[in-house]
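Just below is one structure, and these are the notes that go with it.
Note that one protein chain is taken out, while the other chains of the complex remain in position.
Going in written order, the chains are labelled A and B, and every chain counts its residues from 1.
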Amino acid sequence: MIDRRFFRHAGPTRLSDIASLTAASLSSRSGDAPDGSRTFADVAPLDQAGPQDISFFDNIKYIDAFTQSRAGACFTRARFTSRAPEGMALLVTEEPYTGFALTAQQFYPEPAFEPNIAPQAVIAASAKIGRNSRIDAGAVIGEHVTIGERCHIGANTVIYDHVQIGDDCRIGACCTISHALLGSRITLHRGIHIGQDGFGFAPGRTGILKVPQLGRVLIGDNVEIGSGTTIDRGSGPDTVIGQGSKIDNLVQIGHNVQIGKYVIIAGQCGIAGSTRIDDGVMLGGQVGIGGHVHIGAGAKLAAQSGVMRDIPAGETYSGSPAMPIREWRRQAATMMKLGKKGEASEE
Amino acid sequence: MIDRRFFRHAGPTRLSDIASLTAASLSSRSGDAPDGSRTFADVAPLDQAGPQDISFFDNIKYIDAFTQSRAGACFTRARFTSRAPEGMALLVTEEPYTGFALTAQQFYPEPAFEPNIAPQAVIAASAKIGRNSRIDAGAVIGEHVTIGERCHIGANTVIYDHVQIGDDCRIGACCTISHALLGSRITLHRGIHIGQDGFGFAPGRTGILKVPQLGRVLIGDNVEIGSGTTIDRGSGPDTVIGQGSKIDNLVQIGHNVQIGKYVIIAGQCGIAGSTRIDDGVMLGGQVGIGGHVHIGAGAKLAAQSGVMRDIPAGETYSGSPAMPIREWRRQAATMMKLGKKGEASEE
Partner (left out) sequence: MIDRRFFRHAGPTRLSDIASLTAASLSSRSGDAPDGSRTFADVAPLDQAGPQDISFFDNIKYIDAFTQSRAGACFTRARFTSRAPEGMALLVTEEPYTGFALTAQQFYPEPAFEPNIAPQAVIAASAKIGRNSRIDAGAVIGEHVTIGERCHIGANTVIYDHVQIGDDCRIGACCTISHALLGSRITLHRGIHIGQDGFGFAPGRTGILKVPQLGRVLIGDNVEIGSGTTIDRGSGPDTVIGQGSKIDNLVQIGHNVQIGKYVIIAGQCGIAGSTRIDDGVMLGGQVGIGGHVHIGAGAKLAAQSGVMRDIPAGETYSGSPAMPIREWRRQAATMMKLGKKGEASEE
């Protein structure tokens, strides 16, 4: 059960409207089309769903949960329809999870906010705030900042002088942003720090000299960034996050890093200075990438990989130092055998 | 020397009262009971303690520090009493460190705070704050929040609408909490972010679709959480932290993770979505656990372990990928030999 204190519900929707919304076709185990006028109002996982709920099934690992599910309707692929329980309405699509996500968005739309400038926000006279935006208590907006329309700036967030933010951005509480130009429809969660000095020092005879960090952070449209993540500004070149990229919590991105479009970066990854990550790359959790390397488009790095050299486009790597995942699996298997031999000779 | 500007001292205590408090018996090297009316007022490590201080000894590695210590009194186990210096009062117990901790708590009790609602806090009209609680400057408390009695909410912390917090909780500065129900006697340090969206996306033909995150975060009694840690709310199920668990700094906990009771998680661990960690598990620093795995009760994972599969209850694992620690040690030894052979053949 979704806790409706926290999530605003939009009311029931007809099954036929859900099918339209998600470009799914209605079917059932028998192949007969279910009643499209039936209404649904909630989503749930297969094992928790009841007759009023819509679920999804797309991973053969969960086939038992599917065949036993009491869900009233379920997104799935055409090839699974014959396994569905009797009486379950099927929403057939090649992207069941996407259908489920769209349905959940329909039932529980992103909460709206009332435009408002909290009296406890501190906004410089020269800052420009677009129409229908909301600035919460304790936010501090610097000189010459521009914020677009329909933006929400969370409580106690600090936007430094001259930062530019596009339309429809949602910035959570306790963030700090400086030296940055942000596009539109960007979501920043909480406690994110963008634009501080990169880690640039010149060690020499007279100690460790600070190298001025003279670049910016550029963030494309539709980017989403998780809580506690830090993104340093460039040292001269800019640090760039391409449109549509999704970055999880507690990620560190060094100066001059260039991240392409639709890149997915899981929690606690660290990317050192001047590294380039091309479109569609996916990084598992806790991956570390050294400075000045290039990750080709569509490459995937398994969790905890350590990368010091370029990774070719489209490849999947694992390990520290990272290697093609097939090779990594073989090494692990070899090691296991050697370990067992060692065990035998111990005895 | 404890810096009493920072720590409030409660005054001296008689040795016999300390023995009672900690269920220790008084003894000495000779076996004669020391003078229980003697008073003590401070704690110190073995090598820094003087005649006015109480110390503890429980690790044979520090035997020299014990035999040479000038501590006036010392918690230790019965089997070590014969190694104590002449004249040292011994507090004999099977849990010397616990005895030491209780004594330190007695001398330096958790600082009390005066109930107060700072005029610079921003509290929604519908929020309910229990008696004798304290809300510091810049804190922002949302609509319909309930906070119990004797709670302390630190400066510039943001509590979002509808959050519930039990009694005797201490929440540090610069935290954010949303979509969460907290028990009692919980300590959150600083800059902790609880309840933001989990990392849920459906990649598809039309880009990367956001999956609404419709669950909550439930935190049990007596939990303590370190600075900079992030805990995402569930995607539909809840994210759960069981009672008495202790989580260190900069830990990332993904959506739907279920953590049992009395689990200990060291700094910078990352736990991916929907993983279940049973009671009494201990994780070393920087451990990474993948999604949808199960860590059995009482299991231990060495620092930097990488876990992609279930770990059986009670076992100790190490390495990335994690394996039983005995096997991991054997592999490391085998590798070292092979490395040396490689060296020989190079020469």
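The rule is simple: contacts are C-beta pairs under 8 Å (C-beta built on N, C-alpha and C of every residue); 3 or more make two chains touch, one makes a residue touch a chain.
Values in this document were obtained by computation on a predicted structure and should not be read as measured data.
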*Considering the whole complex, which of B:H189, B:K210, B:H255 or B:K300 touches the chain not shown?*
B:H189
*Of the listed residues B:R14, B:K246 or B:H294, which contacts the missing chain in the full complex?*
B:K246
*Contacts of chain A with the absent chain, listed as residue ranges*: 120, 122, 138, 140, 144, 156, 158, 161-162, 174, 176, 178-179, 191, 193, 196-197, 199-205, 207-212, 214-216, 228, 230, 232, 236-237, 250, 252, 254, 268, 270, 272, 286, 288, 290, 306, 308, 320-321, 323, 327, 330-331, 333-335, 338
*So that we can see where the missing chain sits, which residues of chain B does it touch?*
2-3, 5-7, 43-45, 48, 95, 97-98, 100-102, 104-105, 108, 110, 118, 120, 136-138, 154-156, 172-174, 189-191, 222, 224, 226-228, 244, 246, 248-250, 262, 264, 266-268, 285-286, 303-304, 320, 332, 335-336, 338-339, 341-343, 346
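As a convention for this text, only the chains that are shown with their structure count from here on.
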_Chain centre separation in whole Å, for chain B relative to chain A (CA means)_ = 29
